Every structure is written in structure tokens, then in C-alpha cells.
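This report refers to the structure that appears directly beneath it.
A single protein chain has been omitted from the complex, and every remaining protein chain is retained in its original position.
Showing chain A:
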Amino acid sequence: MDEQEAITAPGGDQLQKGGGARRRFQRAKHRREPQGDQAGAGPAPVINMAELRELVGLIATHGFTEFELEQEGFRVRLRRELASVQTSAPVGQTGIVAPPPPNSGPVATVEIERERREDEQPEEKLHIITSPIVGTFYRAPSPTAEPYVKVGSHVEPETVVCIIEAMKLMNEIKAEVSGTVEKIYVENAQPVEYGQPLFGIRLD
């Protein structure tokens, strides 16, 4: 089994931790559509309160325990402590609001961070290879074969780093940069989302 820390992914609008088919299928419904060619795409708008409430509703309805959304210089993280009963969550103005009451039933806590967490600083220099599609991540051509790359492997732009499978179409993913594999964020044969970080590469 690969290192557990592998799943702490930097950036991206991925959901932290867990994975697993059921949650992934749900996530697929809520992910933002990849932008088409026509999107001249200025900076993404900062989320407003109505959207935040909607998000909280979604995590309550769909049984997420954690949800994280990051846009430029802005991050929302929603976490539900006890998932047995659905609830509408308290939402405040800014900052950290509504600490869970003692002996609380299910509540949602909302953190809004205006800056990146410090523990991500070291990773900011890594080039992140993300998944171009929704599918299953394979590190090797077969379960018994050596992985395409490991932590410490040197990659060139043409180096195949993994396969992503969707509808049984096997997609070779290339590094597209030169550098050294420093992080692998996903375990073999796990589902991945569009845009989800797969590898962190220390560029040459």
C-alpha cells in the first residue's frame, strides 16, 4: 500500500480523503463542469452566501462528511462531524462560525480561509499533473507490473505516468514536463475526478 499521505492533495476543487465508488459517483454530479473552449474565463467569482448555503445543503443531503472548494486565493471547507441525521447547517458571516454545541448532534462547521494553509507552502513549487477526465487511476499497465513512475522517478515530457480509464477507454497520461516525481496523490485503481491532482513534480 502506498503512503497514506498521498491523498492530501493541494489545490484543485477536489474533495479530500476517502474516495470510494459511492462517494465518487456523488461527487461526479456536483463537480463544476469543465469549461469549454468558449469560456474566455476571467477569474472565477468568489462564492456568495447563497451558494455557500446550497453547498452546505448538498453535503447534508448527500452524506458527505467533508467538502472543499478552492478558487484563486480563496478556499471553503465544509466538514460534518456526525453524519447520522440530516440537518441544515448554521452559516455565519465570515471566518470560523458556529462552533458545534457540546454534545451536539450533527452539525456542519464552515471555515473560510483567505489564504493558503501554511502546510501547503512547500508544495507550491511542485508542478501538479491533474486528471483530464473522470475515471479510474492506474499506476501500472497491469496489477502485477511495475508502476509507470514512483516517487523519485525522473520524468520527461513524453514519459507516461499513469493510465486513466473511463468507459473502458484507457488513456495514457504523459508528464508533459521534465522533473522528478515527488508526490503521488492517488492510490492505484482509485476513482478520480476531472482536475484532481495526481502527481506533484519537482521541475528540473
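Assorted remarks:
The rule is simple: contacts are C-beta pairs under 8 Å (C-beta built on N, C-alpha and C of every residue); 3 or more make two chains touch, one makes a residue touch a chain; residues count from 1.
Here, contacts and distances are computed from a predicted model.
Chain not shown in the complex: UniProt lists it as "biotin--[biotin carboxyl-carrier protein] ligase", one of "Iron(III) transport system permease protein", "ABC transporter domain-containing protein", "Stage V sporulation protein AF" or "biotin--[biotin carboxyl-carrier protein] ligase". The omitted chain makes contact with chain A at the following residues, 20-22, 24-26, 28-29, 34, 62, 132-136, 138, 141-145, 158, 165-172, 174, 189-191.
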